[in-house]
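Just one protein chain is left out here, and the rest sit where they should.
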Amino acid sequence: MLRFITNRLLQGIIVLIALYTITFFLIKAMPGDPFTGEKNIAEETKQLMREKYGLNESVFHQYFLYLKNVFTEASLGISTSKAHSVNEMIGQSFPVSCILGLTALSFAIGLGVPIGVASAVRKNSWVDYSGMALAMIGICVPAFTVGPLLQIMLSMKIPLFNVAGWETPRDIILPAITLGLVTTAYIARLTRSGMLEILSQDYIRTAHAKGLPVSRVVCKHALRGGLLPAVAYIGPAFAALISGSFIVETIFQVPGMGQHFVNATKARDPFLLQGVVLFFGLLIVIMNLAADILTGFLNPRVRLGQE
Amino acid sequence: MSFPSILTIARIPKIRKKLLKPLQGVLAVIACLSLWSCDSRSSVEVATDKGILIMGNSSEPKGLDPHVVSGVLENNIIRSLFEGLVIEHHSKNGEYLPGVAETVERDENSTVWTFHLRKEARWSDGHPLTSEDFMFSFERILTPSLASDYSFMLYYIKGAEDFHKGKTTDFSQVGVSAPDPHTLVVKLLGPLPFLPEITKHYTWFPVPKHIVLKHGKIGEPFTDWTKPENLVCNGSFKLKSWQINDHIEVERNPEYWDARNVGINGIRFLPINNSYTETRMFASNQLHITYRVPPEMIAYSGEHYPKNLRTEPWIGTYFIRCNVDAKAFTDKRVRKAFSMTIDQKSIIDNVTLGKQLPATGLVPAFGDYPASTPVSFDPETAKKLLAEAGYPNGEGLPDIEFLTTDQDSAKALAEALQAMWLEHLGVTVKIRQLEWTTYLDTMFKQEYDLAAGGWIGDYLDPLTFLDMWIEGGGNNRTGWSNEQFEALLDKVQQTGDQATRYRLLKEAEDLFLEERPVLPIYWYTRNYLISEDVRGWNPLILDNHPYKFLKLKAAN
Amino acid sequence: MSLLDIKNLKTYFHTRAGTTRAVDDISFSINKGEIVGVVGESGSGKSVTCHTLLGLLPQPPAQVEGGSVTFDGNELLDLSPTLLRAIRGKRISMIFQDPMSCLNPYLTILDQVAEPILTHEDVSKDEAEGRAIEMMKKVGIRDAEKRAHSYPHEFSGGMRQRAMIAMALVTNPDLILADEPTTALDVTVQARILRVLRDLRDDLGVGILFVSHDLGVISEVADRVVVMYKGKVVEQGSVESIFENPSHPYVKGLLACRPTFETKFRILPTVDDFLQTEENPDGSLALYERPDADVRLAELRNQIDTGGEPQDSNQAESILEVKDLRVHFTSGGGLLSKPSDTVKAVDGVDLSISKGQTLGLVGESGCGKTTIGRAILRLVKLTDGSVVYGGTNLGDLPLAELLPYRKRMQIIFQDPYASLNPRLTIEQALIEPMKVHGLEANRSARRDKVVELLEEVGLSVDHLLRYPHEFSGGQRQRLCVARALAVEPEFVVCDECVSAMDVSVQAQVLNLLRELQEKRNLTYLFISHDLSVVKFMSNEIAVMKQGRIEEFGTANDIYENPQSDYTRELLEAVPRADF
Partner (left out) sequence: MNAANNSLAHGKPGNSLWSDAYLRLRKNRLALASFWFVMLMLALCFVAAWFCPNPDKIDLENKFAGSSVSHLLGTDQLGRDIFARTLFGGQISLLVGFVATTLAIGIGVVIGAASGYAGGRTDAVLMRGVDTLFAIPFLVVVIVLQVVIAEWTKDASGWVVDSWGWDKKLTSRIANIIPLFIALGLFGWLTLARIVRAQVLSLKEQEFVEAAKALGYSRFRILFRHIIPNTLGPTVVYATLTVPGFIMYEATQSYLGLGVEAPNSSWGILIRDGANFLETEPQLLIIPGLFFSLTLLALNFLGDGLRDALDVKAAKD
């Protein structure tokens, strides 16, 4: 187990370095630079600014300098578009994204799993069809439509919810629902197919032969195995929820991490972009690992390390 | 034997009960949350009571160091924290009220200016503010290693440009001096009658020498002095809290010289990127003032919030750059033909929707400077001009690409223009929509035929719209230049007489419009929503509202 | 009054394809303290009967069309689902065939064994678990306290089946429905399980319905026997009467087609030699005895197998030599780590097979016999040792040079369902190997060859465009044989290739293999856990235990004069239907 984790973390470092390298050169290949603004700045000034951020050095030098700072000082650099260190920006936004992501995920699991289970148990009935239609609509209606709809239909009608902002705990609910909708749909689908697979297993028949009530057969005997495909999905999905929430964040005015990806890209902010990408990469490595470990925990037959 | 659905013998009610449980849980959580903070009053009502103004401010600022940032939204915050030599008048364009400087004197040529600083001026930590701080600030913003992108705003000062470009490292060569702690003398390159206008710009603001030096050297970038716990300022407010992408809040600065007359207790700036969200926040009383109203919602807001929607002229022009080096646009007749087939009014009424003004010239009308009028919608003449240029009905014109961005109504505008040119000139223009920075990069590299663009004035003088078109100007990028035009601008720099200046500037503008390297479309307006609780917020063309005169009082 | 009384039970399956009469008007009863064996091949309706009793059939498509099932005075078919559930697992328990798939892999054994108590009785969890562990001990799970917390996959097959039995017994039921409870087990384990069931009957007076396709097992355990065929009971009576004096042709055939240690046939008789079926106009079947059955049997008896003795080993050309073969499996290991655990599946084995002969490889599950078969074909990597085929050591041949040997050596697997790609038609599946090995000139020649092959294994041209799932198990195994023969091999590994089949089908496939061997002079490595089948097929036999050869000798020597204790133990455990 320990060996498996170490091994995967070592692989993770390789992933991160590969990721850094690709991102580094992609950023260099983007048109424009951090100092391209609507009002053009004199070339001399731009040169001074490049010096300020060490962007006047050779590409080779820049590549290793950043790596060195990451490893020796755990510093992800200073943002060229906002006057903060990248560490500070991630430090402030990650907890927010984490809370939002976790709430969205809980929502997705809380809604997706029951839908998936009900659809599987009552396969090819109206329950199944409407459940799956609901899931598909969750996928089809994009966040930039759901968000405003929720704002108009809930916030502006019921004083319970703010339109946007991140002040009271209530403010988490609407963005979390908007963000979690697609994940809900995926979880519902995956749970359904997982449950269908399990429900056709012989040991479900055994459980019935023991005289167990149906609810118990479903919850105790089928659910654990039936959730496996969804669990494998949840790891990367959580990472994606944290980083991919740009639209939801701007609609609901949430100070999360997703904005950094887009804003850094638009501002050609190399350090912020590299910082958040590396952080996200780390998150993916950890989440995939966590999903594998959780799978191992749920499925006694899987021995970690054998995959 | 397989048992695909043994559960067809399932008892349905059991399942239902199971499904209900999580649902009940969700409802319970919502109920708890709603009890948690059960203030029935809206954010705006609470804030008005507390005397705190909540303002939409579009985006997270680049920073709060007046010498490092550039941009409107930073200006909005910095203006509350710092105060320059003079401040904007709260209701009159082009006039000023005393700031740190109690009185301003100038020589007859408007070349040497003397500012008498008020003795009671203090930093927010109680430290006195002296001319030494100004000297330090000018030196700092001009220090090359600070790499301030707006330092050219000080180039009017004698020797400033040389110092900034490293030609000299001796700051005493720069034309500023502090004969005593409360006097500041500024020597300019030439006559500049509107210098006070320029000093309203944050690049001229003082920074606290003692604090800046505490956190680093004079030209050292990335110091911590603007962190909330360190920032010391001299404006009517001081920094209270700063959450990235969430809010910046400023509170009353008791050390401010005119603290008694500051009407509100604080301002909360919200970086609301999404203008639709912002409008909805306003509608549900979460904001006093929005940064803007999206075009689609202007008419709607006018209907629903007639007392709140404001539409005010703003000092900016939207235009299309022509690449005069591109084969199609070398001939000014073609440029004019394209310009004359733009139905500005229709675009304003149908696309931009913000009651913008049709740009009949380049410089928007303000104060004593009369608007030019040569730009008009005249498809018949346009057709003739195009034919004269050798392209009757657009035949023979090379492919034309119209460069535009992914922002706001840029696409709809491009589509409308495309239709107009097709209808009136028979020319099919290809639309190339690019991500913002890519667009800028492409435009700066002059890799376009036509490019959407605009310019917001930095200060209240026509020069801010005209001096960019000189040969090699960083923001020209059309490839156009004209010796006569530049000679006129040179003459403008030499005179201190406002009437003469304006006459020369008008002459330059007319020449420019005759050549038509850019096709003006409209003059900007600002559309925003403002709560009736906010008192003392008057239309200002530069949108530099001095916050100290505002008052908050619940309407009705 | 009997414990369970089934009268005129009819269970039909209504599908789009039509109605299948899975159970068609059957009647029999079980008394307290009695084991009733139900015998029949797959599809005969014996399992459906069990499931009908407990209401475990999916409805639709299943539908009980009539009859009655009385259990202890209650009509089971009329019970409400709730009442039925109260009987299930409490008064009537069920033991299923495959303990691997019928135990929930995600729950511990203890969890599952204690579950019936917790469901049906109002007792504390501790008490239930205590009783579960008691019961596990009773059915012979050693160290029950400790092992109870294991998961099913950590148990061996026998242990799993014991856990299953413990689970069925833990609520002290009156009736146990045992659906092929020992089919998946090794003979020694099977013997122990049968003992447990007999003890239950004797000690607790439990009634047991014992379903099996294996007549030997039934003869060992049952008091009375019910023989089912195509949904109908064709004969029932005491064990002695059925086995010694069968009256129905189907039963006669069933008894005759099993190879036993004493079998001397060259070709086994099959059920079809005795039974003739005819479809009535109403869709039901009429069964007749073949008039020539006795003649046919006599004919077969005359062709006494002479191949039982190997040819003079000096004359026979040895085609395959296996020397000191070792196959170790390691687990773990990834991009950056070294492997960890090692399992020694085959640990130093020597074998040699002569051309045209059959070497039987026998042993219990997990002894490494299957791995040997795969190692010889290089389907698994050899850890050490050599496999010399026709003078070439295959052990260290690069994969590219292995290709010609892939043509000469073939394998037939145990599970004909799994070993055919479900998405290829028979034609595609059979043409593909020829194409890969460049046999036959063109498509039409290959097609002709396929037709020829199909006829050779007893299938017809009509089957060319069908998919594997459209065939029965026996037909599929014929297809596997045909596919193996498509490349015209000299040597075939038969890996448990009849283990999953009904005896009647098994006889057909064995006969087919025999005929092909004679016709094509094939050499077989015949791997099986079934000692009678191996005896029937092989000239020489190797007995394996834990990765090594325990004993090696001619077939007759091994069976008549076993040298090692292990072989003796194996032989004794085989149930024999000899009265």
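In this document, chain identifiers A, B and C correspond to the written order of the chains, with residue numbering beginning at 1 in each.
Here is the rule we go by: a residue touches a chain if its C-beta (ideal position, glycine included) is under 8 Å from a C-beta of that chain, and two chains touch if they have at least 3 such contacts.
Please read these numbers as outputs of a predicted model, since none were measured by experiment.
Colleague: Counting the whole assembly, list the visible chains that the omitted chain makes contact with.
Modeller: Among the chains that are shown, those touched by the missing chain are A, B, C.
Colleague: Of the residues C:Leu83, C:Ala298 or C:Leu403, which one touches the chain left out of the display?
Modeller: Of the listed residues, the one touching the omitted chain is C:Leu403.
Colleague: Which residue, A:Gly37, A:Gly54 or A:Pro148, contacts the hidden chain when the whole complex is considered?
Modeller: Considering the complete complex, A:Pro148 is the one touching the chain left out.
Colleague: In the whole complex, not just what's shown, which of C:Asn245, C:Asn421, C:Asn521 or C:Ser564 touches the removed chain?
Modeller: Looking across C:Asn245, C:Asn421, C:Asn521 or C:Ser564, the contact with the absent chain belongs to C:Asn421.
Colleague: Tell me, which residues in chain A touch the chain that this view leaves out?
Modeller: 11, 14-15, 18-19, 22-23, 26-27, 29-31, 129, 132-133, 136-137, 139-142, 144-145, 148-149, 152, 182, 185-186, 189, 193, 232-233, 236, 261-262, 265, 273, 277, 280-281, 284-285, 288, 307
Colleague: Residue-wise, where is chain C in contact with the chain that is not depicted?
Modeller: Residues touching the hidden chain, for chain C, are 13, 15-18, 20, 22, 42-43, 45, 48, 61, 333-335, 374, 377, 379, 402-403, 406-407, 409-411, 413-415, 418-425, 432-433, 436-437, 462-467, 469-473, 480, 483-484, 487.
Colleague: Kindly note down the residues of chain B that lie in touch with the hidden chain.
Modeller: 1-2, 4, 276, 294, 296-297, 299-300, 346, 349-351, 406, 411-412, 414-416, 418-419, 430-435, 438-439
FYI, only the chains that are shown with their structure count from here on.
Colleague: Between A-C and A-B, which chain pair shares more contacting C-beta pairs?
Modeller: Here the pair linked by more C-beta pairs in contact is A-B.
Colleague: Can you compute the centre-to-centre distance for chain B and chain C, using the mean CA position of each chain? Integer Å is fine.
Modeller: Distance between chain centres, rounded to whole Å: 83 Å.
Colleague: Could you grab the centroid distance between chain A and chain C? Build each centroid from C-alpha atoms only and quote it in angstrom.
Modeller: Chain A and chain C have C-alpha centres separated by 49 Å.
Colleague: Where the CA atoms of chain A average out and where those of chain B average out, how many Å apart are those spots?
Modeller: 35
Colleague: Residues of chain B that touch two or more other chains: which are they?
Modeller: In chain B, residues 3-6, 9, 11 touch at least two other chains, as defined above.
Colleague: Specify, in ascending order, the residues of chain A that touch 2 or more different other chains.
Modeller: 202, 205, 208, 213
Colleague: What part of chain A is in contact with chain C in the complex they form?
Modeller: Against chain C, the touching part of chain A is residues 3-4, 6-8, 10-11, 14, 201-203, 205-213, 216, 220-221, 224-225, 298-301, 303, 305-307.
Colleague: Would you pull the chain A residues touching chain B in the complex into a rising list?
Modeller: 30-32, 35-45, 48-49, 51-52, 78, 81-84, 88-89, 92-93, 110-111, 114, 118, 121-123, 148, 151-152, 155-156, 159-160, 162-166, 168-170, 173, 199-200, 202, 204-205, 208, 213-215, 217-219, 249-253, 255-256, 259, 263, 266-268
Colleague: Within their complex, state which residues of chain B touch chain A.
Modeller: 2-7, 9-12, 14-15, 17-19, 22, 25-26, 30, 33-34, 36-37, 40, 42-43, 60-65, 68-70, 144-149, 151-152, 165, 221-222, 226, 243-246, 270, 272-274, 276-277, 280-281, 283-284, 286, 435-438, 440-442, 444, 474-475, 477
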